[in-house]
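Yeah, one chain of the complex is gone here, protein chain that is, but the others are all in their spots.
Chain IDs A, B and C follow the sequence of writing; residue 1 opens each chain.
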């Protein structure tokens, strides 16, 4: 199983991604979609990234998931650039024979993408203000709990 | 937030269900789809259920999830009757402001649906044999871990 | 007291019907005692209801433990552990 990992600026077609994973013969497909929240006065979310490194880092994380759980399919799509509220940022889909592997791998992938893929979010607000999103301690803790498990 | 819980015999349109959840303003949508595995010689999976009780039991489980986590949307669709390999059995979709609530609620819902909704699976195999699916100890354990958390 | 019983999955198959009305004796007070009384009919009942640890029950569409009372119940369901999802 070779993970399908993509980085781009266009919208993610969740239906197409899920249909491909559902057709692999497994009994379980788990997915996660991250979306730009329509928070107060937010007009756009900008995702900066490290062009020479990002896809390789995402692929490394996906290969970790594939090594840890018996998976039939794994898709990760992450966008960069400027996104409006309601737009998809990231899609993670995992197919496996049984649900345990699919759900755990999905959770691992989003936890590690949040803390180990070189993206930086900036929030643009109505009135012209913009601020870099601060890293969350909860995200570090979520990522760290996978360290101790081979 | 009123959970959207349905029981039926027709296919589940995952794209439509997810689109509705993605449009609720939250930053996270988690989903799980259970599919009839194409195991050796399986020609159909039959799901018997308890017509007077099933939807109420599913709704009770969904309300538990809604009480435990701050959710923006929750959809559960379960099929009954005779299904071919590759067909969807169950769809669970959860929208929340942040991913922790969405993913945990999704996991809770599938764990409890597997052990607390009155469905019984029978496998029909090539050659005419049919056998009732045995409950799995792993499913009981997965469901039990939610008992201790209010 | 007249009770409506419903059976599912292999319990239904072994008993050979999906439900029936019964009038248990007055000393049958719990789901457990109801199952023992039914199993005493022998044949498919004994086959379906002989192993209590393989059975689950609902009283008026709510899952209950085997020692649940049946007083006032209208419908009692007997079935194997569920396997949906």
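FYI, a contact is a pair of C-beta atoms (placed from the backbone, for glycine too) under 8 Å apart; a residue touches a chain by one contact, two chains touch by 3 or more.
Owing to the predicted nature of the structure, the values given are computational and were not obtained by experimental measurement.
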Which of the displayed chains are touched by the chain that has been omitted? A
Going by the touch rule given at the top, which residues of chain A touch the chain that is not shown? 34, 47-50, 52-53, 56-57, 78, 89-90, 110, 113-122, 132-135, 139
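Assume only the chains that are shown with their structure count from here on.
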Other chains in touch with both chain B and chain C: none
With centres defined as the mean of Cα atoms, the chain at greatest distance from chain A is chain C
Distance-wise, how many Å sit between the C-alpha centres of chain A and chain C, to the nearest whole number? 49
Which residues of chain A are in contact with two or more other chains? none
